[in-house]
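Omission of a single protein chain aside, the complex is shown with its protein chains in their original locations.
Our next item is subunit A:
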Amino acid sequence: MTDRPNDRSLEKYRRMLRIRHFEDKAEAIHAAGEIPGALHTYAGQEASGVGACIALRNDDYMVGTHRSHGHPIAKGAKLRPLMAELLGKVTGICKGKGGSMHLSDFSVGSLGETSIVGSGIPVAAGAALGSKLQGNDRVALCFFGDGATNEGAFHEGMNLAAVWKLPAIFVCENNGYAVSTPASAAVPVKDIAERAKAYAMPAIIVDGQDVDAVEAAVTEAVERARTGGGPTLVETKTYRYADHAVNMGRILLDRGAEVDEWRKRDPLTLYRARLLEAGVAAATLDAMEQEVADEVADALQFARDSAYPEQADAFDDVFVDRLPIPDYLTA
């Protein structure tokens, strides 16, 4: 599939660049000890997230997973509050209370990435139900991994969306593994997409390294959802380059030459070649990459310059009203 080098295709490339540079930077500063906790990176899967989100409107909803950095960026979130969140700063998008597994940006419809595997799926169905009840035409898209499709929450969410014909799009990012477990050892069907049959739901399998192909598939699903045709399951065949997570126990999984094989089909490299072929000047793309690198550097500087939350902030946002602060923290 070819694309005209229009604003939209450049925007796709920009968002993929944002994710890649953001992840590279995050990994580097995590290694340097600047990011607490674990880090699940999205590098390798950019075309899946960006292709899907570019098919959405700004006011559509999106719910995601523990591998949380790529999705909000793909949905259009600003980088500063995301990077500040990784560093646990009060200027973070979640005020330093969510961290790496819970990036989000409600202002662009990113309703939160949730780190209990599968748990976002009923939530997305509910957001879609909200649209239906409000009589608007917003759709809700949910990302989840291959592993999540073995959770009850996946089946309950799919079933509910199907029987109620909700305007939902379920995007399974099949990166072949759940931590160390290959999908082939945990999923009895060849393609995750087959699982849609149980819910009489249309399904599409798509090359998750090709941002245009993902966009086309999700656009079809979005149109169906927006016009009352109900939900779709889209399976993007993709791959994560890094280990499952850094700093979450010892994950010794030797994937051999597989990583290099997938790098040959790197989503950014593929798309850059397509844009060049379509007549975009290399200088334009290089300039864009420099801008993105600057943007990420700026986000990191912002995060570094920001303050940490106050101890009292741990008691905010549990409920609408702030909880009282116990004596042992004020004495």
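Here is the rule we use: a residue touches a chain if its C-beta (ideal position, glycine included) is under 8 Å from a C-beta of that chain, and two chains touch if they have at least 3 such contacts; residues count from 1.
In this text, contacts and distances are computed from a predicted model.
**Student:** If you look up the hidden chain in UniProt, what protein name do you find among "Alpha-ketoacid dehydrogenase subunit beta", "4Fe-4S ferredoxin", "Cytochrome c1" or "Amino acid ABC transporter ATP-binding protein (PAAT family)"?
**Tutor:** "Alpha-ketoacid dehydrogenase subunit beta"
**Student:** Going by the contact rule already stated, which one of A:43, A:82 or A:160 would touch the omitted chain in the full complex?
**Tutor:** Candidates A:43, A:82 or A:160; residue touching the omitted chain: A:160.
**Student:** I'm checking contacts with the chain that's been left out. Which of A:26, A:56, A:123 or A:221 qualifies?
**Tutor:** A:123
**Student:** Given the contact definition stated above, which residue among A:189, A:253, A:282 or A:318 touches the chain not shown here?
**Tutor:** Among A:189, A:253, A:282 or A:318, only A:318 touches the chain that is not shown.
**Student:** For subunit A, which positions touch the chain that isn't shown here?
**Tutor:** Touch with the absent chain occurs at residues 61, 63, 92-98, 102, 104-106, 111-112, 114, 116, 118-119, 121-134, 138, 140, 152-153, 156-157, 159-160, 163-164, 316-320, 323.
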